[in-house]
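With one protein chain removed, the remaining protein chains of the complex are shown where they sit.
For reference, chains read A and B in written order, and residue numbers begin at 1 within each chain.
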Amino acid sequence: MALRAVKQFLKMDVRTVMNHKATWWARASAATAALVFAGVAHAERQLNMKLPVTQAGQTMYDLHTLMLVICAVIFVGVFGVMFYSLYAHRKSVNKNVATFHESHLVEVVWTVIPFVILLVMAFPATKAIIAMRDTSNPDLTIKVTGYQWKWGYDYLKGEGEGVRLVSNLSTPQDQIFDRTAKGENYLLEVDNPLVVPVGKKVRILTTADDVIHAWYVPELAVQQDATPGFIRDTWFKAEKVGTYRGQCAKLCGKDHAYMPIVVNVVSEADYAKWVGEQKKKMAAAGDNPDKTWTVPELVARGEKAFAANCAACHQANGRGLPPAFPSLVGSKVVTGPVAGHVDILLNGRAGTAMASFKQLSDVELAALVAYTRQSWGNKVDEIVQPADIKAIREGGKPGKQAAAKANGAAS
Amino acid sequence: MSSIPHDHAHGHDHDHHHPTGLMRWITTTNHKDIGSMYLWFSFIMFLAGGVMALTIRAELFQPGLQVVNPELFNALTTLHGLVMVFGAIMPAFVGFANWMIPLMIGASDMAFARMNNWSFWLLPPAGLLLIGSFFVPGGAPGVGWTLYPPLTIQMGMGMDMAIFAIHILGMSSIMGSINIITTILNMRAPGMTLMKMPLFCWTWLITAYLLIAVMPVLAGAVTMLLTDRHFGTSFFNAAGGGDPVLFQHIFWFFGHPEVYIVILPGFGVVSQVIPAFSRKPLFGYASMVYATAAIAILSFVVWAHHMFTAGMPVAGLLFFMYATMLIAVPTGVKVFNWLATMWRGAITFEAPMLFSLGFIFLFTFGGFSGLVLSIVAIDIVLHDTYYVVAHFHYTMVAGALFSAYAALYYWLPKWTGHMYDETLAKWHFWLSLIFFNITFFVQHFLGLAGMPRRIPDYALQFAEFNLISTIGAFGFGITQLLALYIVLKCIKGGEKAPAKPWDGAEGLEWTVPSPAPYHTFEEPPVVR
Partner (left out) sequence: MSQQHAPYYYVPQPSRWPIVGSIAVGLLGTGAALWMNKIGAGPYVVLAGFAVLLYMLFGWFGTVIAESESGQYSKRVDASFRWSMSWFIFSEVMFFAAFFGALFYARVLSVPDLSSLEHQALLWEGFKGTWPSAGPYITEAFTPMGAWGIPAINTLLLLTSGVTLTWAHHGLLHNNRGQLKLGLFLTILLGAVFLALQVYEYIHAYQDLNLKLTSGIFGSTFFMLTGFHGFHVTLGATMLVVILVRAMKGHFKPENHFAFEAVAWYWHFVDVVWLLLFVVVYWL
């Protein structure tokens, strides 16, 4: 109520200030920017938080506004006094220098008043937090898994149950290395965005496969660390159809800057439609793991899988970036016994950046084995069929070493 | 404690051969020599960390990758943080403590002069290990100065070098703190009661307690990292029943007190400078002491405000939010006391005063952004964004660094026997002030708009403010070279400094001539 008023007030006031600053920044930077490269100057300028599209977000936004106003007022007050004193009590003018050096009364006063102000801040904050952490009875539950460096989404409960996506950055390397002009959603675009229905409470369970990541979408007012081996949760209920973009917020290694999050909030109807398509796709594209594949088939399939999952580290030419990311050309594992090859794909390698890829399908894994063994001059005939992978998987839980890896301990 | 009988015997004899040249510095047991070495080491580290910062800023000048690759970028961020905090700021204030505490309390030297030398000479090996990690296979660790596992586990040899560097720095800090505590508790001149002690000594006494309380904890944490990396333990590994978040708890139990370790001595400096240039006694001395103690005590129960997004029960969130907010009260008391000290004084604006005023103004600003971050609901969207980066550079650069410059200009005449070049020093202040804000003010906007920290490349919407920030950073950097020039100039010569160059200054350090003779207060002065 009062908050609304405050916000309204600030809205106006800030906007005037904003415009003022805006032009200022524009001049300051556009000048330089022009020298650097065009385009930037046109980029949107943002002085406050993005307006969130969730209730929780709204409260958060208002809280921030409230804090801003209170702090601004105190700041102006305190330093009004200071600058007045600096001016009026400078040596050249102030002839009657005081000598007082304590006064219990004022000292008590300026201990108590700040305390009271803090209470004023704490009260709405507490309410907001309690609401924020209430993840009970959601309409849709999605498990979000952080991988180096992509996101996996499993629709666990609610409409769309069973749908699974892996979401990769889709910005081309050429843009990153300034070889071509950058698109408007540079670094904030993915191949498979997360799709959720509008106006439904979506519970997000976060976890990770290798290191800590954080699932952060400002406009949904959510940020939740994804910790390997643990499940943590958060929730949001988007009130507006639209596309909302965020990024991994926890430093997770080399490509931390390159694992964006895109959430498409769609109408219920569109959502139902989307779910239908996904189901169909999965049925169709579901490369059949039971048939016996020919080597060329596998290699062809493997090339795709490699580009999507491995090239980030081992590079498209298989030569990697040693020492962190070893070359696969003539590598012991790739040219060695196939069992070891499958094992490293399924379980990763402890104490290195080589993560487990057990999330991939049997076909994809078999295809990867075939592709890496038959590319870049590697010529090894011993390969595996999807069925074999299946068998190996069912060979029980991954060993301790694998687990240790999955959670990042040295062996 | 201070009531041990003083047997007034003759001081120790001087006619010992004193090594000269390099050996003088390597073997010295003189608190003034050691203080100077600390200060020079700290400035060198500041330049090193600064060059890293500028490389970071250069990469962030525009979107896309131009200057460094992502691994190197992460390494630079990590080392910049570690080097600046452990290599630049902390040693700087230990240097001031070494130089000034004995002079301020009328002691002949530090309580353990030989150990004092070791505390310093442990820093170079540590520094070499840190910087050296850039040149080993795998490069310097790219994990952030917070060293969160499991990422830490993936790093190469550079990580271990950093870990051992931290062990060594810990040893140094602990010995240094024990030395300072003992000196203050046991070597004050007759009549110098604790509550007569200059506030700089008080803040250092409390800082030293913080250090011996949390440095060992950090050592324990990195030791567990080490065994997880190499000996198959599972402290931070869910597979074995551990938890990566456990590390975060232990690290921040160290880390939050650490940030007050960085700022409290600065508070002390400002509390010396403000009265001196207001020509009026410090207002509320006692409440200053209590406030400092309150900050120190509270700092042990707020650590999880760095982990609001890790996933905590509501009760935890609330507790740590309230505790964090509370710190605003004692800090406020300090700010208000400083204002009241200036009130109706006779204020002049020499460089030390300017830097102190800049400190109060910008630190308070940083304190407010901290307060905003302490509100869990808000922190959720600002955590690990540039808003946080802005916050802590306001507290650590405009806070700690500015107060260090205030101390430098305040005591430089006492050390060199010359006045520094006031005009240049004023330039140093104003340029620093302007460029600092160009660099870091805009980072608030970046954070609010959702730009994560520790990224070498960013979306177009962040382009303009990053560009501005980078321009500011280079300006700030070059400005710091001015400080170097001013100091060298002041050492070489300049107007002779009287024993008490600041007419408003109080304290024993101004009773000895400038430059302060090699040995002072071998016969303790008597304070009334």
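Assume a residue touches a chain if its C-beta (ideal position, glycine included) is under 8 Å from a C-beta of that chain, and two chains touch if they have at least 3 such contacts.
Just so it is clear, the model here is predicted, and its values are computed rather than measured.
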Residue among B:G240, B:G370, B:G472 or B:G507 that touches the chain left out of view: B:G240
One chain is left out of this view; which of B:I101, B:L151 or B:A165 touches it in the full complex? B:A165
Touching the absent chain in the whole complex: find that residue among B:E422, B:E495 or B:E523. B:E523
Which parts of chain A are in contact with the chain that was left out? 143, 205, 207, 229-231, 397, 399-400, 403-404, 406-407
Omitted-chain footprint on chain B covers residues 4-12, 16, 18-19, 23-24, 26-29, 107-109, 111-115, 117-118, 121-122, 124-126, 128-129, 156-157, 160-161, 164-165, 167-168, 171, 174, 177-179, 181-182, 185-187, 212-217, 219-221, 224, 226-227, 229-235, 237-243, 245-246, 249-250, 253, 522-524
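We adopt the following convention: only the chains that are shown with their structure count from here on.
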Cα centroid separation, chain A vs chain B, in Å, comes to 32
If you look only at chain B, which of its residues touch chain A in the complex? 61-66, 70-71, 74, 137-138, 142-144, 148-151, 153-154, 156, 228-234, 236-240, 243-245, 278-287, 309-311, 314, 317-318, 321-322, 325-326, 328-329, 332-333, 335-337, 339-349, 357, 360-361, 364-365, 368, 371-372, 375-378, 380-381, 383-385, 442, 445, 448-450, 452, 454-461, 463-465, 467-468, 471
In the complex, the residues of chain A that touch chain B are 25, 28-29, 32-33, 36-37, 39-41, 43-50, 52, 56-57, 59-60, 63-64, 67-68, 71, 74-75, 78-79, 81-82, 85-86, 89-91, 94, 96-102, 106-107, 110-111, 114-115, 118, 121-122, 125-126, 128-130, 132-133, 175-178, 182, 184-188, 206, 210-212, 214, 216, 218, 221-225, 227-230, 232-233, 245-258, 323-324, 351-353, 400, 403-404, 406-411
